[in-house]
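Structure first, then comments.
Just one protein chain is left out here, and the rest sit where they should.
Should a chain be cited, it is by its letter among A and B, assigned in written order, with residues numbered from 1 in that chain.
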């Protein structure tokens, strides 16, 4: 089992390598928060590119260091784009992040998220309700029934622990469950990362942009766990620092992106988290 | 006829109930301002979710407390999505807000806005030119000919008074006409709400995000008039407060969303407005 210090070192190296190499992480993501995703990816040192068409998704899958797929605002063409892109990523051995936002809304979303099982996302990023619902959809042992309402979670991260561990063991990757405290697991260890801000829930796109940032770190990290935890740590650090400077959500969003940009690899690695056996 | 104090009490109760219950108001809205819509809805205490596909629109119609339909950047699939969603809202007795932005541009927009007549939106939110053009399109007595240029109004709110009253009497709901002073009517009374800022016209999405916020209040208000006026009052209050703190539009947008978040139900109810018979 990896220990805390080893994991911190991996996080620091991944974050430093992002700064040094400016890796491109393409996205197919929702229109609501796409701008926030791109700016967050750039803030941590990555490069962003967004597309909708099938062959463009395949292009980014091949050209990028990692890819972010978010099912937030599905368009009809996604019926082709998402499976083709995910297949290209899986077959090309490229890391990718799945964000199952809005799971349960509509038939295409269910179909697409079912198909994604075959392509084993390197990182799954969602709130507790989404993680539980995805484990259920994929027929994995989850323990708790999902309660999904729109795009917001109604459940806490520890309710999703069994689901997250089951998902990670199935994919061989990592799962990051966002909440007041964030849970990140690779099926062997479970980490809890602290910090962040209550304003995170008062702006749209905290979760989506975290998914995009995890993809940036996935382009350089040694393991899916280090990539997912690097993203979560960066968010918790920047969120806490931003909250200290503002008193309302729009100012928070600006301060948060600024702090994400200012956070050093050392800062990100040293944000408080604990680690235990899964 | 409802009096000013009764209406203030309804506004205050609606705004308080939003804070207490965090109602979800789904949207089908344009890509230009969708992020602003979501953040404004969250700022006043609501929850946002955006979709494009027909069965997803029906899902949100059923799951949400109210829904916001904005025809700003039409996609081909909207030919199915908007009528199916509006029908689900109308048949389910759910409140919804129509924003006829860009009325007059293109054949699909005209077709869709014509179809919306049957589904009687609870609240219609637009600028003066849009309100006049919609009343004309629906064959209602409007008094003044519409002059539409792109998405901006070239006419004042009082030029749209007859159109707004006619629309409200037809739907049995409320109509909010945005301008320097805002006009809100339910066909029985006409209210003028004051405040806001000249910077509102210097950022994109003031109108769209107001529509989304009216949907949030429609989820909890006792009447369409109270919901529409609550949204307008919150905007006028936050706009005036934000303007006092800044000297340019991008800073204004941040300050505006911050002030929207800080505005209490009491503040919103007590923003200056007058009421008279329609």
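Everything that follows uses one rule, which is that a residue touches a chain if its C-beta (ideal position, glycine included) is under 8 Å from a C-beta of that chain, and two chains touch if they have at least 3 such contacts.
All figures in this text were calculated on a predicted structure; none of them were measured in a lab.
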Hidden partner chain, touching residue among B:205, B:224, B:239 or B:265: B:205
Residue in contact with the excluded chain [from A:4, A:19 or A:262]: A:262
For subunit A, residues in touch with the removed chain: 24, 26, 31, 34-35, 38-39, 42-43, 47-53, 55-56, 59-60, 63-64, 75, 77, 253-259, 261-262
Residues of subunit B (touch criterion as defined above) contacting the omitted chain: 30-33, 35-36, 72-76, 102, 105-109, 149-152, 202-205, 247-251, 253-254
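Everything below uses one rule, namely that only the chains that are shown with their structure count from here on.
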Inter-centroid spacing, subunit B versus subunit A (mean Cα positions, whole Å): 34
